[in-house]
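One protein chain is absent from this view; the other protein chains keep their places.
Residue numbering begins at 1 within each chain, and the chains themselves are lettered A and B in the order written.
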Amino acid sequence: MTPLLEVRNLKKYFKTRAGLLHAVDGVYFSLDKGKTLGVVGESGCGKTTLGRTLLHLTEPTDGQIFFEGRDITNPAKKDLRRLREDMQIIFQDPYSSLNPRMSVSEAIMEPLILRGGMSKSEMLDRTRQLMDTVGIAARFENSYPHELDGGRRQRIGIARALALEPKFIVCDEPVSALDVSIQAQTINLMLDLQEERGLTYMFVTHDLSVVKYISDEIMVMYLGQVVEKAPADELFCNPRHPYSKALLSAIPVLSIHNKKERILLRGEITSPVNPKPGCRFMARCDYARKECNRPQKLEECSPGHFVLCCRYQEITDK
Amino acid sequence: MAKEILLAIRNLVVKYHTDDAVIHAVNNVNLAVKKGETIGLVGETGAGKTTIARSILRILPPHTAKIVSGEILFSGRDITKLSEKEMCKIRGNKIAMIFQDPMTALNPIETVGFQIAEAIQLHNRISRSEAERRACNMLEMVGIPMERYSEYPHQFSGGMKQRVVIAMALSCNPELILADEPTTALDVTIQAQVLAMMQSLKKRLGTSVVLITHDLGVVANTCNSVAVVYAGEIVEYGTVEHIFDFASHPYTLGLFGSLPKLDSRERRLKPIKGLMPDPTALPQGCRFYDRCPEAVRKCSQTAPGEVEIAPGHLVKCIKAKGGAA
Partner (left out) sequence: MEKKRKQLRIFEIWRRLKKNRLAVVAFFILILLILTAVFAPLLAPHSYSQQNAKLANAPPSARHPLGNDRLGRDILSRLIYGARQSLQMGIIAVAIAATIGIALGTVAGFYGGWVDNLSMRLLDIYQAIPMFLLCVSLAAVMGPSLHNAIIALGIGIVPGYARIMRASVLTVREKEYIEAARAINASDARIILKHIVPNAIGPLIVQITMGVGSCILAGSALSFIGLGVQPPVPEWGAMISEARKVMREYPTHALYPGLCVMISVLACNLLGDGLRDALDPRLKN
C-alpha cells in the first residue's frame, strides 16, 4: 500500500541576519491513511514549520513530498488548489486564527465559496451540517468570534478544515490554548471525526501526554531534526535518545506517589542558525563524547524505532 | 504539629462592575496559608484564581473591581483595611508576586541587575553598592552567572527571564510569594528546571507560596495543599494527598478525568460536559449543577455548604460524605 503522505529529506531554511536558520533539516517520514503521526518538541524545534511546509504555506528549500504517490514538492498553481482540498490545517490559537470581522457561518462558508460550484443555499445547508458535526449550536450562526469561548472557536477552526472534506489534516497545537475540560472535549471530537471519516492527522504539539494519547507514531524533533521516531507506546516505554529521555521525564506526573527521577537538562534550546555538522543536542547532553561531533545518522534500533544518536547503545546498556 | 498561619482569607467576595453587568469573580472564599507551605490554586480560565491573588496584593483594576466583603489577614493584620501607604510597605517586601509572562514583566530598557537592585533599594535603606552586591547574590541564587548582571532582558531566553523575575520577587526575602502560572509560558524541560529551582529555594528560605496553575501535574510535584477553584468558589480543599487520592467533588474528579494519562489505554477521554457558568449570571444553588454527572434536583435549589469529609479535607457538595470524622 502506498502511504498517504511520504516525505523525503525535507528541508526548510530561512535567511536571517545571523545566518541560515535550519528550521527543518532533513526530515523523513511516511504516514499511512487513517493514522496519526505525533510531532513533539519544544518551541523553536521546527515542528510548526514542518506542518506549514507540507501544506505549501511556506515553500520547502529541498527534499520531496509525495501525497498518494504523486510528487507534490513543487505543485503548479492549479494542482496546489486541488491539493489544499485534500490537505488542511487546524491552527493553534483559536483567538487569532479567526477573522474577527467574520461571523461563524461566514467563516465556515468561506472555503466553500472559494472552491465554488455550489449554490448559495447549498452552501448554507452544508455550513449548518458542518456546525452540527463539530457541535456548535445553530443559534451561534451569526455570532462573532469574540463572543464565543476558546473551545467553540476551535470548533469553528475544525469545521473550516473539514469543509472541503480533506484526507489529511495538520493539527498545529489545536488544544494547547484550551482549558483542560474543553481540551478533552476537543480531543474526543477529533478522534470521533477520524474514526468516522478515516482522516489522517499530523498532530503537532509540545504536550507529551496529549500526543501519547492521540498518536500511533511519534517523532521527537530537536533543532530542525528528527532525533527519535517510534510507535507511541514504544517511545514512552523505551526512549533511546538522551533528549527524548529528558523530555519524557520532565512531564509533570499526575500522581503524588510514583515520584520518578527527573533528568534536568542544562541550558536551553538555541536557534539552529548555521549549525555545526555534529549532533545538535551535544551542548546539553550528559553523554556527549568526541564522536558526537560527526554528522549523526538515523539508525533503526528496533523495528520501526529510529534514533539519531551514535551512542544510543552504550547509553541504554548503562 | 500545627504550623503558624501566615495568611488567612475569610469570606472574600470580589466583584467587577462593567457598564452593563456585575461579574461575580470571587464568591465567599476561605483560605489559610501556613508558614513555609505551598498551596496550589487550581482551576480553569476565569475561575477567579488570579483575582484572589490580586486581592491579596490589592492590585485589582482600580475602577472596576471591588472587594465587597471579607477580610484578608496577613500576619494578623487585615490587608483590606490598610492604607495605600502601609500597603506599599507590604507589597514586594513581605508579599511578592511572580507573573505568568516573563517577557513583559521586565523593563526592556534597564539591565536585569539594575532592576533587581532597584527592587531591593525600594524596601531597604541601604547603599547602592550594597544593593548591587545583593542583586548579584540573587542572580547566583537563581542560577544565573553574576557576569550577566549588566545585560538587558532581550539578551535572556524565556526561562532565564523567569528566573530573573523570581530573583526580583525573592530579593526582599518576602514571607509569601504569589506565583501566577509561573511556568505556563515555558517549555517542559525549562519548566522542570524552574520548578526544581523554586522548590529548593523555598526549602532554603522557608517562604510560603501560593501557586496558581491549571496544571495538576505541576501541583502534584510542588504543593503541600490544594484548593480547587470553580466559578469563584473553592469547591474542594485539602492536602495534596487528599486531593489526588480521595478527590470527592465531581468537578475535581472531572478535571482528573479530562487529562490524558500516560498509562491509560482508553480510546476516549472523559471530559466535563458544557462550560463554566457566566460569572455575570451565576446559577442559584450549586454552580456546578449544569455540568455535574451526579446532580440531583436539590443541587439546583440550595447552594451546598462545606463538608469536612476527613480532617482538613473540605468539599462543597451535598453528596460528599464525612468519613471518619
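As a working rule, a contact is a pair of C-beta atoms (placed from the backbone, for glycine too) under 8 Å apart; a residue touches a chain by one contact, two chains touch by 3 or more.
A quick note: this is a predicted structure, and the numbers were derived from the prediction, not measured.
In the complete complex, the hidden chain is touched by one of A:Thr2, A:Asn74 or A:Asn142, namely A:Asn142.
One of A:Thr16, A:Ser43, A:Asn74 or A:Asn99 touches the chain omitted from the figure, and that residue is A:Asn99.
Of the listed residues A:Leu55, A:Val134 or A:Cys301, the one in contact with the hidden chain in the full complex is A:Leu55. Where subunit A meets the omitted chain, the residues involved are 52, 55, 57, 80-81, 84-85, 88-89, 91-93, 96-103, 110-111, 114-115, 142, 146, 157, 160, 163-164.
What we mean here is this: only the chains that are shown with their structure count from here on.
Centre-to-centre spacing of subunit A and subunit B amounts to 32 Å, using the average Cα coordinate of each chain. Those residues of subunit B that touch subunit A in the shared complex are 44-45, 157-160, 187-193, 195-196, 214-218, 220-221, 240-241, 244-245, 254-262, 264, 267-273, 275.
Interface of subunit A with subunit B (complex): residues 42-43, 149-151, 179-185, 187-188, 191, 206, 208-210, 212-214, 236, 246-247, 249-256, 259, 262, 264-265, 268-269.
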